[in-house]
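Shown here: the complex without one of its protein chains, the others still in place.
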Amino acid sequence: MEYKRLGKSGLQVSRLSFGSWLTFGKQVGDTTAESLMKIAYENGINFFDNAEAYAGGKSEEVMGEVLKKMGWRRDSYIVSSKVFFGADGGKGDLKPTQKGLNRKHVVEACDQALQRLQVDYLDLYFCHRPDKETPIEETVWSMHNLIQQGKVLYWGTSEWSAQEIMEAHMVAKQYNLIGPTMEQPQYNMLVRDKVEVEFKQIYKTVGLGTTTWSPLASGILTGKYNDGFPKDTRLGIEGLEWLKDRLLAEENLKKVKKLTEFAKELGTTMPLLALAWCLKNEDVSTVILGASKNEQLSENLKAFEVVPLLTDEVMEKIEAMLDNAPVHPPF
Amino acid sequence: MEYKRLGKSGLQVSRLSFGSWLTFGKQVGDTTAESLMKIAYENGINFFDNAEAYAGGKSEEVMGEVLKKMGWRRDSYIVSSKVFFGADGGKGDLKPTQKGLNRKHVVEACDQALQRLQVDYLDLYFCHRPDKETPIEETVWSMHNLIQQGKVLYWGTSEWSAQEIMEAHMVAKQYNLIGPTMEQPQYNMLVRDKVEVEFKQIYKTVGLGTTTWSPLASGILTGKYNDGFPKDTRLGIEGLEWLKDRLLAEENLKKVKKLTEFAKELGTTMPLLALAWCLKNEDVSTVILGASKNEQLSENLKAFEVVPLLTDEVMEKIEAMLDNAPVHPPF
Amino acid sequence: MEYKRLGKSGLQVSRLSFGSWLTFGKQVGDTTAESLMKIAYENGINFFDNAEAYAGGKSEEVMGEVLKKMGWRRDSYIVSSKVFFGADGGKGDLKPTQKGLNRKHVVEACDQALQRLQVDYLDLYFCHRPDKETPIEETVWSMHNLIQQGKVLYWGTSEWSAQEIMEAHMVAKQYNLIGPTMEQPQYNMLVRDKVEVEFKQIYKTVGLGTTTWSPLASGILTGKYNDGFPKDTRLGIEGLEWLKDRLLAEENLKKVKKLTEFAKELGTTMPLLALAWCLKNEDVSTVILGASKNEQLSENLKAFEVVPLLTDEVMEKIEAMLDNAPVHPPF
Partner (left out) sequence: MEYKRLGKSGLQVSRLSFGSWLTFGKQVGDTTAESLMKIAYENGINFFDNAEAYAGGKSEEVMGEVLKKMGWRRDSYIVSSKVFFGADGGKGDLKPTQKGLNRKHVVEACDQALQRLQVDYLDLYFCHRPDKETPIEETVWSMHNLIQQGKVLYWGTSEWSAQEIMEAHMVAKQYNLIGPTMEQPQYNMLVRDKVEVEFKQIYKTVGLGTTTWSPLASGILTGKYNDGFPKDTRLGIEGLEWLKDRLLAEENLKKVKKLTEFAKELGTTMPLLALAWCLKNEDVSTVILGASKNEQLSENLKAFEVVPLLTDEVMEKIEAMLDNAPVHPPF
């Protein structure tokens, strides 16, 4: 396993990490959850990603049980939670005080996550989407206080804009607080703009780290949708229509077919090519893998072996096939 | 129920809320306390207001018992306490260190309120009147520290002047502390100056929220004093002479009689008109209702239905009857 | 002459000072202006008050000429200007950039005042009324920068509210800038609220100084309106209707008649009693006198002799006659 500092912070995170979104507490049972985490841990993965929203808290409970049962030293891994966004599991039955990035919910969601995960502190705690109904100042203060109290070690954001991340840092500078360390954006061959363009300066200025999600574009980059839309896949899950429609465009499927061929020529597979392509980007601190089966996870860990194949020439060919290089501002 | 941000904060508070001043631990027994809070909660009220002074702490004990018995999720409601002012219940038997807004009393009163209310933290904690014998700097630091410690989420003031609130914010800016989020002033058809004029700029500059008390002017705006001063009413309570004299002026009673007629014409009642009139003011975050009887509370919750009746034309007629529009400064 | 620190600042200002509002460049010719300033200076008055608005800049030109001609040492007197309010002389012909408390007008008005007054720096520079169309932050920064550049020594406000003054201090603390030193409010026997109540805390907290205007309530407290409204008086000047209507109420004239009698009994005159009454207030740093005639100014300088007559007993009698003691907040 390779490790990398999370942005400019000194925290060493494994470049592949493991997330339980859409799987724990939903697609996979507790036994599989355990074996998946064991495979991950034993292969050097040290970051387990979670959120209050994943399976309505169930995902954290399952992960907490595994962590307890395994008895791994607390200082050998990194565990996260996220507050806000999707905490209602799409049911819309949350009380007005049970959501958002205001101090009450940020604090209470943290306490609840600690309980579900059965840990004393979160290594990473994310603001899961921006909240236009709370001043960023209030959120930064709340996160800082949780760090002061020892309940959180690093805080970050997920799917915030560059402007919002910089506003958080502006507030942090203004009040001498600890600003966000990392952002969790979607990043894969089909969704590139934020990581490659929008955040470009922030890696340098405040040293932003990134924990990227969906490296396989919800499975599209495995090639499994190449010949139609199979049942029982993640994109079939209710509530994910927004992802499905954006990603499953005809145009994208064509590209994936070409890339699948190209992967074969390179002597690897489509999923490994897609993962290696993410790892190749040095602005990505860690690529979060999801998995519902042991073999799938073990297989995907081989992505490191593919990275050396990605020479400049190969990357250019991929770029030509993708034909979606984001436009950089002229100045 | 409607909800609104508490000033610029992200905390969503129900526009009608429930206070136990003068009732819990005094006028009403524990069974009524329970049924009142149940009615409130089930109708969407999420803010329960209290103070160390109310019934000498008894009010908090009663509320704490109900909260415990009901077992509502802690993240579904907002509970407050207030430090200083009236903590002696008018008996004047407090030791010198048992009052004021110095660090010792602010901290100790908070701990005591937490115990009486049987909660781990107060959502809102108010400085109940200014304390000329403590530098505001000391009070702001004390409140900030309680927030840092997780014992309080938001702090505010009650019956402070605009100058004092701004001084608290000045100190907060100077030392990088969290300033006051909300003020609890009296506000009703007969007492308007602070909310409508004195605080006008502060809503904009620092985003002050308001949790207003006495929307019915201690009962005068129900019309029950229209024909003389009945026994067993709140204004008859010992220690409230200061309120009684100010409010029960002949002039005020005349206005209320006119308004009572007008309410009938509108197809509503005097109390509902008075409550709706408060709700109409967008600078009011929440209107705190008191109640000693279930029916009274259920009835008052209908105030939202009356708000749409308050057209510009109707408001002008009310203004003419009140004839007490506060003077705005010429510049 | 007595001198007093301007608030908590170390600047010693004469307790009676001289203002050219409504006189220089209007009511009085240049010769009179010169003799008036000479009388003032020779009697120990060290503060000459002015504003860009007074006589549309003419007042500053006249004062500048006198200062130049007299050749008094620059370090022996204090001279002020004020920016915004009334700069159009009621004509409403100012361009959008020629008014307000934005940086452009604050800076340009300062430069223009320096030219008209023929001095290198203003000792005091006032924001002449609040400007709701400019953030106070911008104004504080602008004033601070003028102090940095040596063009202004102390800056202050005129007819701002307590809230606005504290907001200026909040901004100053936030950015480590120099806040306002003094406020110029109206203060006399008939207009008391701001000086006696609204600013009460500010004298202590940030050490506000006050340079009060209109000690004789535009002449009403001389007694000259006791028997009707004479021609050629200040209140007859076009554009001052706002002052006239407020002050010339029947009620006020009755009080002045009583006080005139009482002054006689004390062995003094109505104007001297009114001035001495202002001087008696220790929160007043300096009382600005206006005058259009030499004798008038010389006479008014005798006010200091009347102050010792204002014993507690006498002050109580005056209070009874005035019957307008401002209400202090209950807490």
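Just so it is clear, A, B and C label the chains in written order, and each chain counts residues from 1 on its own.
Just so we're on the same page, contacts are C-beta pairs under 8 Å (C-beta built on N, C-alpha and C of every residue); 3 or more make two chains touch, one makes a residue touch a chain.
Bear in mind the structure is a predicted one, so any value in this text is a computation, not a measurement.
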{"item": "Among shown chains, those touching the left-out chain", "value": "A, C"}
{"item": "Options C:103, C:280, C:293 or C:317, residue touching the unrepresented chain", "value": "C:103"}
{"item": "Hidden-chain contact residue, picked from the options C:30, C:65, C:138 or C:283", "value": "C:138"}
{"item": "Among C:73, C:95 or C:328, the residue in touch with the chain that has been omitted", "value": "C:95"}
{"item": "Touch with the omitted chain, as defined above, among A:202, A:216 or A:273", "value": "A:202"}
{"item": "Sites on subunit A contacted by the missing partner chain, in the whole complex", "value": "85, 129-130, 136, 159, 161-164, 166-167, 169-171, 173-174, 198-199, 201-202, 205-206, 242, 329-331"}
{"item": "Residues of subunit C in contact with the chain not shown", "value": "95-98, 100-105, 107-108, 112, 131, 133-135, 138-139, 141, 145, 148-149, 175-176"}
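The rule is simple: only the chains that are shown with their structure count from here on.
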{"item": "Label of the chain whose CA centroid is most distant from the centroid of subunit A", "value": "C"}
{"item": "Subunit A-subunit B separation of Cα centroids, rounded to whole Å", "value": "44"}
{"item": "Chain centre separation (subunit B, subunit C; CA means) in Å", "value": "40"}
{"item": "Multi-partner residues of subunit A (each touching 2 or more other chains)", "value": "none"}
